[in-house]
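Just one protein chain is left out here, and the rest sit where they should.
For reference, chains read A, B and C in written order, and residue numbers begin at 1 within each chain.
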Amino acid sequence: MCGIVGMVGNGPVNQDIYDALLLLQHRGQDATGIATAESTGVMHMAKAQGMVREAFRTRDMRSLLGSVGLGHVRYATKGTASSEEEAQPFYVNSPYGIVLIHNGNLTNTRELTAEMEQRDRRHLNSSSDTELLLNVLAHELQTTTSPVDLDPDRIFEAVGNTHRRIEGAYAVIAIIAGYGLLAFRDPFGIRPLILGRRRAADGSTGSPTQPGDEWVVTSESLVLENADYEVVREVAPGEAVFISNDGELFSKQCADSPVLAPCAFEYVYLARPDSVMNGVSVYESRLRMGEKLADTIAKHVPREKIDVVMPIPDSSRPAAMEVARKLGIEYREGFYKNRYVGRTFIMPGQAVRKKSVRQKLNAMSTEFKGKNVLLIDDSIVRGTTSKQIIQMARDAGALSVTFASAAPPVRYPHVYGINMPSKHELIAHGRTIPEIAEELGCDHIVFQEVDDLKAAITEGTDLDDLDMSCFDGRYVTGTVTEEYLDWVERSQTS
Amino acid sequence: MCGIVGMVGNGPVNQDIYDALLLLQHRGQDATGIATAESTGVMHMAKAQGMVREAFRTRDMRSLLGSVGLGHVRYATKGTASSEEEAQPFYVNSPYGIVLIHNGNLTNTRELTAEMEQRDRRHLNSSSDTELLLNVLAHELQTTTSPVDLDPDRIFEAVGNTHRRIEGAYAVIAIIAGYGLLAFRDPFGIRPLILGRRRAADGSTGSPTQPGDEWVVTSESLVLENADYEVVREVAPGEAVFISNDGELFSKQCADSPVLAPCAFEYVYLARPDSVMNGVSVYESRLRMGEKLADTIAKHVPREKIDVVMPIPDSSRPAAMEVARKLGIEYREGFYKNRYVGRTFIMPGQAVRKKSVRQKLNAMSTEFKGKNVLLIDDSIVRGTTSKQIIQMARDAGALSVTFASAAPPVRYPHVYGINMPSKHELIAHGRTIPEIAEELGCDHIVFQEVDDLKAAITEGTDLDDLDMSCFDGRYVTGTVTEEYLDWVERSQTS
Amino acid sequence: MCGIVGMVGNGPVNQDIYDALLLLQHRGQDATGIATAESTGVMHMAKAQGMVREAFRTRDMRSLLGSVGLGHVRYATKGTASSEEEAQPFYVNSPYGIVLIHNGNLTNTRELTAEMEQRDRRHLNSSSDTELLLNVLAHELQTTTSPVDLDPDRIFEAVGNTHRRIEGAYAVIAIIAGYGLLAFRDPFGIRPLILGRRRAADGSTGSPTQPGDEWVVTSESLVLENADYEVVREVAPGEAVFISNDGELFSKQCADSPVLAPCAFEYVYLARPDSVMNGVSVYESRLRMGEKLADTIAKHVPREKIDVVMPIPDSSRPAAMEVARKLGIEYREGFYKNRYVGRTFIMPGQAVRKKSVRQKLNAMSTEFKGKNVLLIDDSIVRGTTSKQIIQMARDAGALSVTFASAAPPVRYPHVYGINMPSKHELIAHGRTIPEIAEELGCDHIVFQEVDDLKAAITEGTDLDDLDMSCFDGRYVTGTVTEEYLDWVERSQTS
Partner (left out) sequence: MCGIVGMVGNGPVNQDIYDALLLLQHRGQDATGIATAESTGVMHMAKAQGMVREAFRTRDMRSLLGSVGLGHVRYATKGTASSEEEAQPFYVNSPYGIVLIHNGNLTNTRELTAEMEQRDRRHLNSSSDTELLLNVLAHELQTTTSPVDLDPDRIFEAVGNTHRRIEGAYAVIAIIAGYGLLAFRDPFGIRPLILGRRRAADGSTGSPTQPGDEWVVTSESLVLENADYEVVREVAPGEAVFISNDGELFSKQCADSPVLAPCAFEYVYLARPDSVMNGVSVYESRLRMGEKLADTIAKHVPREKIDVVMPIPDSSRPAAMEVARKLGIEYREGFYKNRYVGRTFIMPGQAVRKKSVRQKLNAMSTEFKGKNVLLIDDSIVRGTTSKQIIQMARDAGALSVTFASAAPPVRYPHVYGINMPSKHELIAHGRTIPEIAEELGCDHIVFQEVDDLKAAITEGTDLDDLDMSCFDGRYVTGTVTEEYLDWVERSQTS
């Protein structure tokens, strides 16, 4: 899980990229990085562990000169958390000087790594698929343009070749030093990428001579709204856009047979509710998830077994409100989320304390005492948090606890860029619905139906396909084999 | 605005105090400090600017040894923000060695300062009333106990003398080195203070020999709930409690005619909804504020002028939900709060950017377009934020904007520890209701009635008096003069 | 071992004190602190572990406002190295507000601690004798001045009472908030303290109105020379000087029968050669130590057994040059001192490396090969370093190694503020001269005679007594008992 943003402005973009990363912080909180380029081609980069607010110091920001830039927030996967070498952006100086960031996951990294080291003689200094992707692009640019000069057509040709070599999900932003900003999206549009423009007339910007339009490409539309960019369009599956240093936009479809099948998990959990993604309002899709979930609950749970509906804050709130409204049951916020998360300090001679849900949520006993409660969460993955929450509700005095998930059971690995545990850690793996209820310790459990989730997201929109592989096992790219899934499983558990 | 906590444990209390401060972070985010005392009497202290998560480093925490401790979070008042010398706790080494923290505001600082410097020869190194309060207490302890030994009776006598010398609102926690933890509350109980106990049998704690009970005193009950302390009671107005280093509790009423009249603003805005304060659930009082506000809205605004009810997140959410329910109008969350707040870096040669509400809130246009919206906020103080929010609603496409405040107009200074601007900056100062609406740019404005607010807080509880001075100009301590208010006004604007 | 400085200036003194501490850095490199006072009485303090250059950040310096200030560098004694609570200056707020620093060592800390805690009810938060000294002074000021106002006479009375209560060696500087700077020296003048003045007319300083003289008191005269202060005089044994905030100087002899008997070790090793102390040039005293040592060498070592004379850099260089000149033997610098000292990082799973003399010195084999070398050091304490140096000389090819010490054998504990190991770790403890040579592994060893050292320091000067207790066991204060020495020994080895 990552958030990305790129900008071409009429003046320094460092603060604007910083502000955008704050808005994307929910997509990754473990590391962050910014790179900028001056018109001379000189590039600057700062990256660090931790959240945006903590990571960048004044001296970093002052060094990030230039009117072209990009930024990244990152959720570290298991085993890579502490390694600064894994943090984005990545940089290569040959050819041209390129920095690149990426949201997604490549599924043919083993083949690409072998090609890179044995054939292309490019050094990979990390296990990051972003470094791999950058080097594939760099190699294709080198091959394509030599000995011809760089122009948008050559760049798009290189992106086309890159599409042919890499498999998986990817939304990519790169700076080519001295030229401009390149962005492209995988042929299935699995990960989001949206393009915005701020017209030159805007008084708040401007350069002495003749300022052109300002551009942004980023993961979520709220970044545009927040900084007064108008939405141009989403970057199409397989499409590449190139914005030259002086603000001219070029774009081209670079994939052979693109199909839009975005990741359903963006709507379920990852994206901010105030974003519109692939033409679908995330907030409204969550309201519809609640509506459809209400029907399923009504089918399985007697009305009198529920006195009150409560969300697990924050992402399930819209769905829970709709469940309450549709079922005609009182809605209450019995859990309060602790906004301020700190650290656990290890004192000499002390054991590490177990982190518990208690540090994140507080249950107001006045709301639970003597009531049959229906708790709504956006999804259930491992189930360990849900189990503790159910226990907290009981400790606070609930008579009975029904638990409902706005998403179907997660039964398959997610290989397109959402961090999930190994298959064997999924609570729904190899368990029936009643077995899940028993394992979690709730009186009843209700899951969204797969078709209902799809309908909740796509209903009344132009969108007609989704990647829902972690729910139904159908991987849209068509290149995910059993052997690959086994390898992923082995890598995660070793 | 401050949050305070003190603990006497069976082992090191540093991590527990740190965790408690995270839970109190909403009460102050500008500075924080922790002090601890070992059984030998050696004390340790760490304090720093910023939020808890940023302020304490591993080395600080490792130095905070001891099983008695206290901690503080602080909202800096104008002009003192950057001064580390103003940060709490404060320490004096004579007599005994005392560290002290305080939530509230003293109103006779001018007289006390003069006494201290001229008569008691105690040096004040800051303009903090906490340092003053500590030195009054220290002087009284010195006078009271000399040449007699310290015991709970002498301590309570000194607290009684302190009550007689100081005026205003104060909840105080102090450590007397080698003796134990002292806490007391002003004779009107304006600022909150609650006492909790964790029974010795609790397996998670315990010392090799004979562990006693563990104790906590703090601003809000959620700290107790979160760490499995049982509520013993709130410290009564004027009461002092003393917990010896080995866990024995002593308590005494030290004021002459105590009356409970807590600050209404805790319920309106400051406290966390999952706290219970003076026997009143903050969450439920906010629901009742919504209920009563709904009636007032119904009286003044035609039903058909409202299509949707929306809270200004987060604190007005319970009230807004109740308004919607009571009026039978759809409830929607059209504003999304940006959780991650960053910094504005000043680049050489650039002007400072104006901070706008836009950095904190995003308006989802899909929720506003073509609708008559009713926005609910907890209160309106300066009005500058409300004005921007109203404009955001219009920009997002609202047909009309009605604005309602769950609290009455703020017309008078708050002198009991809630930070408020100078009288002339209050939007309700010298304006009629229609003039306020015009100034804010909304179509209609509705304020809670003063009696309704009081009823919302006290209804169905044992509480029968409140400090509502900023709404009605009646200052419960009886010592606030016009001359004092003028002096405060002059101090703030100079 | 510590260095101290205090200043009363016509403008901010923070940078001047910082610069002075750099000049005193050789007297202590483990911790440092600065305190300043504004004319309003507000005091500021910053202290940290490490050397001056590393310890103070820009923000610290900016906070150190005021035209009266003091600073300290500290050599940590065993067991207290890592404790920030032990670092100077110390502060008490009652009476008046006092910060204090001290160079030296008190020998009746056990009695004083008991009095302080049981009778005076003053809390001691460290094991530092500086905190103790400050509280004795504070108590005497409180007693002396109450209820009378503070003036120089009362201050000197309190200093007199302090002299009567404390025993040992001490040079003290303190600020009394709102009044001025106080400095005094123990009745034997064991530790150095010198007073300097910069006349008001000096163009580099000056305030808008009527600037007075600027004053400095400090451990070594080079601080005066370096910053253009003229030497007024050394503070006499037992004398106190008080400089008011507006630059007026008062002074008084506060001891009953003062005698000047300064510590010989300042001349042997501690002081910088360009300082003049008690009227004696340190550099010239070291030249004389060489001269006299040459005679002793000539008596014990045949001339033909020495081809070359070499110093162990840096402090023995003047003595070595004189030895060479007097004996008419070539002088060469065969050892090169590594100026840049770093850290040893402990890698996970690695053992700590032993620090060796090799990291500090390099022997040039071209200078040693085939030669009979005479190595000169200032003194020999533990002998461990000397042993390694002798081995290095042999490894570099020396035919034979004669080792000479410009000081006599150290046979007794030093209790007046020079850090030395426990008696049993002294190489000269319980060993004859030949046994020492054997233990060190040199061919010959020569020590300065006790009388020669005294003559080298005092010859041609007005000085006629010295504390040479670590060489001859005679403790000048007359209060050092066998029982005390045993207690010190036990404290050090436990």
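The rule is simple: a contact is a pair of C-beta atoms (placed from the backbone, for glycine too) under 8 Å apart; a residue touches a chain by one contact, two chains touch by 3 or more.
Everything quoted here is computed from the prediction, not taken from an experiment.
Under the touch definition stated at the start, the shown chains contacted by the missing one in the entire complex are A, C.
For the chain left out of this panel, the touching residue among A:24, A:55 or A:92 is A:92.
Between the chain not shown and the residues C:143, C:366, C:432 or C:479, the one that touches is C:366. Checked against the full complex, the one of C:338, C:432 or C:481 touching the unshown chain is C:338.
Note on the undisplayed chain: of the listed residues C:175, C:222 or C:393, the one touching it is C:222. Within the whole complex, the absent chain has one touching residue among C:38, C:85, C:274 or C:425, and that is C:274.
Taking the complete complex into account, residues 41-44, 63, 84-85, 92-98, 120-126, 135, 138, 142, 145-146, 177-178 of subunit A touch the chain not shown.
Considering the complete assembly, subunit C touches the hidden chain via residues 12, 14-15, 18-19, 22-23, 25-26, 51-54, 58, 61-62, 222, 225-226, 272-274, 276, 281, 283-284, 317-318, 321, 331, 333, 336, 338-345, 347-348, 350, 353, 358-359, 362, 364-367.
Criterion: only the chains that are shown with their structure count from here on.
Under the stated contact rule, the graph of chain-to-chain touches is a line, running from one end chain to the other without closing.
Chain geometry summary: the mean Cα position of subunit A and that of subunit C are 62 Å apart. Separation between the centroids of subunit A and subunit B, computed from CA atoms only, is 37 Å. Of all residues in subunit B, none touches two or more other chains.
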